[in-house]
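The structure under discussion appears below in the form of structure tokens.
All protein chains but one are shown at their positions in the complex.
Chain naming follows the written order as A and B, and within any one chain the residues start at number 1.
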Amino acid sequence: MGAVCHTLSRICTPGRAANFEIRMNSARIVGKSVPRKEGRDKVTGKSHYVDDMVLPNMLFGATVRSQIPRGRIKKISFAAGINWDEFVIVSAKDIPGKNCISLIGDDQPCLANEIVSHPEEPILLLAHPDRHCLAKAVQAVEIEYEPWLAIFTIEESEHRSETVWGNDNVFKTYVIEKGDVDSIWAKADFIVEAEYTTGAQEQLYIENNGMIAAFDADKGITVWGSLQCPYYIHKALMALCNLPAEKVRVVQMETGGAFGGKEEYPSIIAAHAALLAIKSGRPVKLVYDRMEDMAATTKRHPSRTRHRTAVSKDGKILGGEIEFTIDGGAYLTLSPVVLSRGAIHAGGPYYWPSIRILAKAVATNAPPHGAFRGFGAPQSLFAMERHMDRIAQVVGLSPTEVRRRNFLQPGETTTTEQIVREQIDLKKLLDRALHISEYQEKKLRFTKENQHGNIRKGMGIAAFLHGAGFTGSGERYLSSVVGVEGCADGNVCVLVSSTEFGQGTKTILSQIAAEALGLPYESVCLAQADTMEVPNSGPTVASRTAMVVGKLVQSAALGIRQTLISSNLLRESYSLDEFRRACKQYVKEHGEFRSWSRYEPPTGVFWDDEKYRGEAYAAYAWAVYVAEVTIDLTTYSVSVDDFVALQEVGKVLHPLLAEGQVVGGVAQAIGFALYEKVVWQNGRMQNSQMTNYIMPTASDLPPIRVFFEELGNVYGAYGAKGIGELPMDGPAPAIVNAIEDALGVSFDSIPLLPEDIMDRLNANGMALASQENGGGGR
Amino acid sequence: MRSNPSDYELAAPGNLQAIVSLIGSEPGKWLPIAGGTDVMVQYAAGKLPALKLLNIWNLPELRRIEVSADEIRIGAGSTYTDLRKNSIVENEFPLLASAARWTGGIANQNRGTIGGNIVNASPAADSLPALLVYDADLILVSVRGERRVTYASFHTGYKKTLLAQDELVKAVCLPRRFSEYFAYARKVGARKAQAIAKVCIAAAGRVVNGSAEDVRIALGSVAPVPLRLTGTEKTVNGKIISADLLRLARQTAAADIRPIDDIRSTARYRTAVAGNLVVEFLTRLNAEQASGDFREAKDVLTKWNALSRDEAIKTILPCCGSRAWAHGMASHRPLTDEAALLAASSDVWRSLTTSDWVEAFQSHPRIGESRAEQPPPAQSVEWSTQEQRAIADADAAVKKALADANREYERRFNRIFIVCAGGKSAGEILEILQRRLNNNADTELQEAAEQQRQITELRLRKWLQG
Partner (left out) sequence: MSNSVGSRSKVNISLTVNGEPKTLSVYPMERLLDVLRLDLGLTGAKEGCGEGECGSCSVLMDGMLVNSCLVPVLQSAGSNIVTIEGLQAGETLHALQQAFLDCGGAQCGICTPGMILAASHLLSAIPEPTSEEIREGLAGNLCRCTGYSQIVEAVAEAARRRMTP
């Protein structure tokens, strides 16, 4: 039975604060599946998401958006039939500071002034006391445009028939070089070349984007909303509203899913709500409905990867070139960083004696693409893992054997020449995944079963890695700060800007602090992510929360303990009651009790930003995934019938949460591979409703089986590495590899829909109809 | 929400006569709304032009199902859940029952109505092909009285119907003459639930003296209206279903339909899949007994051969408990008789992996207990109870010895003890268990697997007996 491989552990010490001796090492909270901190509120409907909040005197906002992909605004008029006096109207001219959404660059306007660069680009903002009046008003704003030619694909962008950004439509390039690539072609027994593409994907958090903003001349601007990164918004609002840091306050509400879709985008909706609040002098709630959210906000970058690989006759990679290109949409946003991660992961978990990776992000007139779980790696790893199966075919090896012969070993260097220092044994990981999934036995059985009937079954694998934390010098640049507070009531509070949006931030950071202090889990909580109350522990992205922020929480917590001990208020070993007394005493004496910890980059770790070489990430998680698929030739539909996800993640801080993250990520990636297609027309998403943008339901997915290995990690809290994004990288290529196993046909583009499979089988003379007519086939 | 509720009227006269009067006096001004699963979506999107709505939800005159000797009269206000719960619909009109199961999710089935589906007239609607196959009539009502029209004549163009501006659909009438027909339905959507059909098919027919008779085939999403493939039906009826006929049927089907490219799919996909579904239907029809007599002992197997793959897997699973076994058996269809069924079962069973075997073992309760580890289907539970009857009746000392030996077995082999209990006394089973406790792991696995194979055979025989 495909039941999830996790024994329900009994919940630890539910709610009893009894008087017991606590020794530092014996309180094993980390590694246990303790209750989710905010779980009770979630199952009782008490959690407060932004749309649940109502402020007195509140207005409702709406956005007037461009209907064309590119051009100049000639005229804006307000049709009759609407009482415009009742509305607050904001345009670019109302922006107190800089008309931009400050992120990496400042090229994205908050509101289009004269030029529009993508469909759905925001132009005007409206607010009204009655939310029901807004839709009609938005329709009644008449905008005359002078349309310009627009571009929509990577190829169009490269051809530069239109230059829509900068001088050459190129947001960013990277070149990663190792060894002497140009000399290996002559030595190769095989040169394997192919192109792989992936489409846009919508994050589809079930809670749409939303913000509430309020402005007060003394206090400044406050925004509450659905978000991942309070300090990104804080920075953006400072520039936009021309306000100093202490006059901008960002508060995270309970957030209903994010997946990267609420990393940078919320700065835009917060900016809009803020402008309306400033102009009206009243609080403003701006919440999108599903159609607007899907059409207007960020999606995963579409990609094109070209591989050219020199291979020896025993299947060893001698070297190669990888050209990795992503479509960034109309503005820079985070494309350089997505590009970076995609480029660094493009070589997969393999040893490349030499390689040249040419990466570029290009501009088109689509709404800007943005962060989505995996952040470039799912795209480049799709290509790499499909390519390994292709190499296997060319050389005449099995998919498993070709990988065995090329896996990175401890002591070898990655594509950026980072030495693999940990004792990861990828061959063993592969063996274990094959064993659990019964890969060989099933392949044998399927070969027989595929001889008759209209069902074809196949098995596919993917091996991959995912670097945790910010790339290279990123973490140093972030310089995250974490606080732990001893409260007046004797409890402990963790102060971080890291946010909870389902992945368990509140739970694991509480576990870490509790473990470090030797206190029960119930004694620790997280402060609400409010920029007025918490320091900047960096954005909640890049699978860095457990590893990087967790480590800082650990040291800040130890700081609390150390302070009490060195103040002679506590001995080395103490009970909960003793801690509480000491903490209360300290607060009484000093007024406040906070311990801070700031990120320090580890010594002996180097990264060259110019050459893009060195230790790209402090730690990698490693994985082998196995997919079993069934294709019904009557309908060409693919179903995933079994899925094994095996990964090495350093340390599993919370088994239930970790497993939940993997299952959820695999489900999203199955959507990426087989179900989720964005239908574009002139840069606009046509299927911007849940009826026509298809994500899998409970009936569509198998039980996803999750297994862990733990090698530890010196850089992470209690040995943890990041796991949030890893599960997104493997399923798509594993599935498409399985489809090839079943059908004997190679697909190199996702999403892969039944229509695509049918078209190809028809072309190959393999569809049922052509078989009846005596066409080709098995 | 892109509409303003204060712009809309929703009148609720409360009974059919008053409703009919109202729309009679203001024809074309009122939009009836029943479960709202179409109207409210348009409303929320700001795309509902009608401002005057008329509540027809849960009206007793519309939400009823009446059965007479000759026909079933389904009130237009009946929900999909109402249809699923009705035994006549379930037994005699399986095409409609399937469509009800496949529409949306449970929440939308609780509110969507058959009348709404009919009047909304989407060519993709799930239940409409079934109505075409079953020669449905509609009862329409207005101030001028009631009239009865054939459903076949109801759709006059894309989202256009015969309904006059002042008329409502009151009921759908289906003649009760299809229970002896082989029925086949399939929906092809983007996912297994909550999907608009890319293609859907409802079909029925018989084989008489070796030839196809009264075959009727209807498809959705392949034309501006739900479509009877009359050309294909003509091609097929009266002929023996041979490979050549299947080829011809596919070609005629392609000529009958007029699919388009749209946001969900392509014309060529729809054509190819429509052809595949027609061929699948005819192939399964052909697997039926020529005499079409459903009271033969073979009919369990015949019916099973004709089921959709998912249904076939679900139906046969209780005989063994291993999903892989059920999948394998489904792939072996059609199976002609008991001998072939049992042979296939042994073949498939022997080709499975250890974990498949263990999955089957786990579907049994411990010998002497009543509850298995995983909740198996009800049929499985019933069979287990019958199989272990001897234990239930045994004396206390033997029961205790069995319980102890069971525990010992589980300790040693890490799974429950499997034995084909039928026909054996409790004492005999205890002896077997004690002997097998001494087996090494490999031998014991083989023995357990063989026992399971025998259990499966027993169950398959029982299943065939109906």
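One rule holds in what follows: a contact is a pair of C-beta atoms (placed from the backbone, for glycine too) under 8 Å apart; a residue touches a chain by one contact, two chains touch by 3 or more.
Predicted model only: the values in this text are computed from it and were never measured.
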Which candidate, B:55, B:237, B:308 or B:353, sits in contact with the chain we can't see?
B:55
Filtering A:79, A:175 or A:206 for touch with the omitted chain leaves A:206
Contact partner of the left-out chain, one of A:97, A:257, A:601 or A:614:
A:257
Residues of subunit B (touch criterion as defined above) contacting the omitted chain:
1, 3, 5-14, 18, 22, 33, 35-37, 40-41, 43-45, 52-55, 57-58, 81, 104-108, 110-111, 192-194, 314, 374-377
Counting contacts across the full complex, list the positions on subunit A that touch the omitted chain.
3-4, 8, 11, 33, 35-36, 38-49, 51-52, 203-208, 254-259, 289-290, 501-504, 656-657, 659-660, 663-668, 689-691, 695, 697-699, 701, 703-704
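In this section, only the chains that are shown with their structure count from here on.
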Quick one: subunit A and subunit B, Cα centre-to-centre, how many Å?
39
Subunit A contact footprint on subunit B (complex, rising order)
1-6, 41, 44-46, 105, 188, 190-196, 243, 246-247, 250, 263-266, 268-269, 272-273, 275-277, 279-280, 309, 323, 328, 331, 333, 351-353, 355, 359, 362, 374
Sort out for me which residues of subunit A touch subunit B in the complex.
1, 131-133, 135-136, 139, 289, 291, 438, 441-442, 445, 448-449, 452-455, 632-637, 639, 675, 679, 686-687, 689, 691-692, 694, 696-700, 754-755, 758-759, 762, 767-769, 772-773
